[in-house]
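Can you read through this structure? Questions will come right after.
Only one protein chain is missing; all other protein chains are in place.
For clarity, chains are labelled A and B in written order, and residue numbers in each chain start from 1.
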Amino acid sequence: MTDRGKWHERLKVTLWTLIVPPAIWAGHFLMAYLWAAISCAKVGAFATFPTLFVVGTIIALTLIALSGWIAWKQTHRPGDSAPHQDSTDIDRLRFLAKSTLLLAGLSFVGVIFTALPVVFLRNCL
Amino acid sequence: MSLHDQDDPALRAAQEDRLRAVWKPPQGLFLRWTDTNNNRVGVWYVLTAFGFMLFAGVLALIMRTQLAVPDNDLVSANSFNQLFTLHGSMMMFLFAVPMFEAVSIILLPQLLGARDLPFPRLSAFGYWSFLIGGVFVSGSIFFNAAPDGGWFMYPPLTTRTDLSGLGADIWMLGLSFIEVSSVAAAVELIVGVLKCRPPGMRLNLMPLYAWYILVVAVMILFAFPPLIAGDILFEMERLLDWPFFDANRGGDPLLWQHLFWIFGHPEVYIIFLPSIALFAMLVPTFANRHLLGYPWIVLAAVGTAFLSFGLWVHHMFTTGLPKISLAFFSAASEAVAIPTGVQIFVFIATLWAGRVTWSTPLLYATGSLAIFVIGGLTGVMVAVAPFDWQAHDSYFIVAHLHYVLIGGTLMPLFAGLYYYWPLITGKKLSDRLGRIAFWMLFAGANLTFFPMHLSGLMGMPRRVFTYPAELGLGGLNLMSTAGAYLFAAGVAVICVDLALSPRRAKAPRNPWNAGTLEWLAHPDDEDWGIRSVPLVESRYPIWDQPDFVRKVDEGRFFLPDAEEGRRETIVTTVLDARPLAVIRLGTPSVKPMLTAIALGGVFIFTTYHLYWAALACGIATLACTLWWLWTGTAEIPEKPCKPIGHGLELPLYLSGPAAPGWWAMFITMMADATAFSGLVFGYFFFWTRHADFPPATMADGPGILWPMVALAVGVIGWLATIGARDIHARGGVAAARILLLLGITHSIVGVGAGLAGPWTSGLDPQAHSYPAIVWTLAIWTSAHAGVAAIMQGYALARSLAGKMNPDHDADLRNVSIYMHFYALSAVVTYATIGLFPEVA
Partner (left out) sequence: MRNPWLWALLVAGLTACNAEQSTLHVFGAEARAVRQMALVLTIGAVLIVAIMVALYVRAVRAPEGRLSHDGGMRMVLWLGAIGPTLILTALLIYALPAMRPRATAPGDLTIRVEGEQFWWRVAYDPASDLSPLSSANEVRIPVGRTVIFELTARDVIHSFWIPGLAGKMDMIPGRTNRLVVQAEKAGRYRGVCAEFCGLSHALMAFDVVAMDGADFDAWMARSRAASTGVTASRGARLFDAHGCGGCHAIRGTPHDADIGPDLSRFGERPTLGAGILPPTPANVAAFIRFPQDAKPGARMPAYPQISVADARAIADYLKGLK
């Protein structure tokens, strides 16, 4: 594995980067919950066009997509194909990248699921 | 030593003698119970949890008998309420969670080719805590004093001392004690998975069971502490009349529901994932091929873990929260079905691609999946909020949750029992009895719980001790009762099978022809765990690595000897399992048991309001803990390094992020910080509930002065410790000692300064939820300041006693971790109680 190359190849997946996409989902979910709970409790209503929520959702989706893209790039380095089950650096890297990619997919869907309620429900009842 | 040395049988025999001597279990009527070897502690743990399961099952049978016919009066309302409360609480806290920990304590070292887990004494402590707490909670029913508020213990029913008795305290304090032991087990399992893998077992080669256990243990760290925070508030209300949940004094019963279900929903996955982990081990064995889609399983485990923390409000769909809030949780509750579906299809695809060997464990796995899929689908149904408004708290939910738990926990454990029994005892269970029992369980579970979907939709609420005949529910309930007896008979058949096991002949080694490391275990089990720690190059080394078993047995891998007469295992790096060090493991000792007894005393005496006795036990707990740490941890080795074979020489001491102890400290403090965040959540929850918070009459709160003083001394104490650590590492022992002394002083001042704010401003914690939560936060952080002083004092004493020096500074590094978290708590607490009233 070389340290030279494109910037996204220099980023190394680790156990911490694995949980970046779901952590973004969690952050977005917490934002959505707190935003609704606090504005309903303190204001009694939330904005008819929830700018904050839309921006937050777009940022979350972008970050998840980005981490998924980096992971995808890292799974597609030249070499043997899946399953990545040898005790080598490259296979460990590919495995983590593949798992991160899958988690990014799930987290992306998760954020969209969290955003959907706001399309249908707009008051505090 | 070179590889060829192992060709000499005499040498091997001598090594084996030494290993056998080192790992010899303690003998004697009492001393045998001081054992810490995971083989034994794990078995005690499993048997105890199994016993609690049978007990809780009998409670359920009594309930089903009462409900067999309408208007029955076999048991009174009072007894019935104790029965269902204890049934649920025991199955959750005394069976499902401890059983997963117990199984993991047995299996994990085997799966990882380790001699034992990194902290064997911690496992023993966890076991004794579990046993004491479990007997205390479950025994209460024989004194008609069992908790009777439901396993969810909703206040105000349970906090008002005129409406609920001692049972509520027994639940709260007894189970808090068990939660502590669960967190201890989580620490043990996480460090075990991350740091004690065999060389070569990189993350991509880890057995899937280990992946699941890692994920589940991390979930415990974040799920149990909010409940511990809730328990603290709950007991403050019951014992001291601080009104956290009393609406008349600014409290809110819903705060408990939030804290309980932030624990309660992840809990479901905490007990479900380890069972799926058993499938992930046995499906490849019986499909005779590698599991297909390894990263998908990791996706499913990690994804489920995260999503499961976004589901808690689906237990609160009918509490009248804004629909938009419910909708977020409804959406997440549906999203969590995706990773679950992935796991099931990974198993189906693996069976499809492989050559299936039909067997009793696979039969159980198949039956569990069938039941679980039904429970999962009704789960998707109740995740739809409008449907849940009807189904909630009706027998439909009883049906749903039992399908999930029987299909997702109990039956997989029976599959695991039939699969792993030869690993533990060297003998197979009877296929014939196993299959008979399976069909009884499968038919019994469906006959019991399927009709409940209907009785629920036909309007039968949960937790009723009887129901009127006019509702026409008699037939369905009679079916459920018949099914429950059939199910119980199935469990009895399994018990018979287990009882007959000692009379059966030994099975061959690795009887299922599995490929993973745990099957290296020999039918004539030795206590050393594994003969030599292998170099792992495959996910299924027994299948894939040539001559693997023989090489392990002949000590041709690492650490085949115990020259110094010490129990040892290898520590490796987190990502790539590169060997880092050899660590010495704790030996059998009475200290864990004594610590557990003392800590149990704190909880049990508090239940009976015997506060002086509880205080004495608290001091005893502290003394035992310090004694245990002083004599058993961070020992400076007699030589810096030792050879482990193949020309590899590893150090015998580690400190900082490479060391298991550092990780254990870090992980424990994550749990501590999570509990703290539960209390902070309480503060801001009350803020959202009140138009004026702090209330006008207490607008000054604890003032700004004292909180800021407390914050300043806290930060100075932290800086002093960090400074001590860095200067010490560069050889400045004297300067480090002075800095530690400075730190101790500031920590002690921090105790007083933290409490001085609410004290000097005369905040009365019984008057309103605001002063109560301010006091709670101040007490929490002050208590942490007190512990900080003890820890800094401990590091200082270790230095003075010559047990710590610049090359061996694990104690100081671990104390630094604690201090980071203490400083964080101080910043958050004092900014919240001191500054937030200014901006609110």
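Of note:
As a working rule, a residue touches a chain if its C-beta (ideal position, glycine included) is under 8 Å from a C-beta of that chain, and two chains touch if they have at least 3 such contacts.
All values derive from a computational prediction rather than experimental measurement.
For the options B:Val43, B:Leu166 or B:Leu457, the residue in contact with the chain missing from this view is B:Leu457. Check B:Gly192, B:Gly354 or B:Pro660 against the missing chain and you find that the one touching it is B:Gly354. Listed residues B:Glu470, B:Asp547 or B:Glu838: the one in touch with the omitted chain is B:Glu470. Considering the full assembly, B:His392 is the residue among B:Arg12, B:Arg64, B:Arg238 or B:His392 that touches the omitted chain. One chain is missing from the display, and on chain B it is touched by residues 76-78, 81, 149-150, 154, 156-157, 160, 163, 247-248, 251-254, 288-289, 292-293, 296, 318-320, 323, 326-327, 330-331, 334-335, 337-338, 341-346, 348-356, 358, 366, 369-370, 373-374, 377-378, 380-381, 384-390, 392-394, 443, 446-447, 450-451, 454-455, 457-459, 461-468, 470-476, 479. Touching the omitted chain from chain A are residues 82-83, 105-106, 109, 112-113, 116-117, 119-121, 125.
Note that only the chains that are shown with their structure count from here on.
Look at where the CA atoms of chain A average out and do the same for chain B: the two points lie 28 Å apart.
Within the complex formed with chain B, the chain A residues making contact are 14-15, 18-19, 22-23, 25-26, 29, 32-33, 36-38, 40-42, 46, 83-87, 89, 91-92, 94-96, 98-99, 102-103, 106-107, 109-110, 113-114, 116-118, 120-125.
Across the complex, chain B meets chain A through its residues 200-205, 290, 294-296, 298-299, 302-303, 305-307, 309-310, 321-325, 327-332, 334-335, 338-339, 536-539, 574-576, 688-689.
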